[in-house]
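Submitted below is the structure of interest, expressed as structure tokens.
The complex is shown incomplete by one protein chain, all other protein chains being positioned as in the whole.
== subunit A ==
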Amino acid sequence: MGNIFSSMFDKLWGSNKELRILILGLDGAGKTTILYRLQIGEVVTTKPTIGFNVETLSYKNLKLNVWDLGGQTSIRPYWRCYYADTAAVIFVVDSTDKDRMSTASKELHLMLQEEELQDAALLVFANKQDQPGALSASEVSKELNLVELKDRSWSIVASSAIKGEGITEGLDWLIDVIKEEQL
């Protein structure tokens, strides 16, 4: 009996299903740091990701399959190979990099037009808030033209992967939205 209950419970909360989450963004935004912040709770030294990193982590009874794809110009074309079955996209922006905000915006909107990502939720991290001269979350939101997004749950959270600020808040929001929309 217990088994039946637990499996019903699982179905209810979808914990036997893995949720695919992509972390995308320009190079040097802090995607890999965020991934390992989430997985092991520490800051690891990273080098530019050639390809991708993938980790499975449990968060609030959910199994998350988090893909961190490299952000270099040469690798961005391959993002689309990993869009299928994605529940959510975390888009990381370097808030201090004002020069490339427009590039980030372009990449973001291009990605969201993809058929396979129509149902995916979007969480934007305005990262590197610990750095001097970082734009605030609302400024980043403006730069990225987030208000234009229709028919999609999205949110922007100011974060600092190094200090661990904002990451869990952002993820909590994301999980809530996914549970609401998809389970």
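Here is the rule we use: a contact is a pair of C-beta atoms (placed from the backbone, for glycine too) under 8 Å apart; a residue touches a chain by one contact, two chains touch by 3 or more; residues count from 1.
Keep this in mind: contacts and distances are computed from a predicted model.
*Asks:* Pick, from "Tubulin delta chain", "Coatomer subunit gamma", "Cytochrome c oxidase subunit 2" or "Geranylgeranyl transferase type-2 subunit beta", the protein name that UniProt gives for the chain of this complex that is not shown.
*Replies:* "Coatomer subunit gamma"
*Asks:* Using the touch definition up top, pick the residue from A:Y59, A:Y82 or A:W173 that touches the left-out chain.
*Replies:* Checking each option in A:Y59, A:Y82 or A:W173, the one touching the absent chain turns out to be A:Y82.
*Asks:* For subunit A, which positions touch the chain that isn't shown here?
*Replies:* Here the touching residues of subunit A are 16-18, 20, 47-54, 56, 63, 65, 67, 70, 75, 78, 81-82, 84-85.
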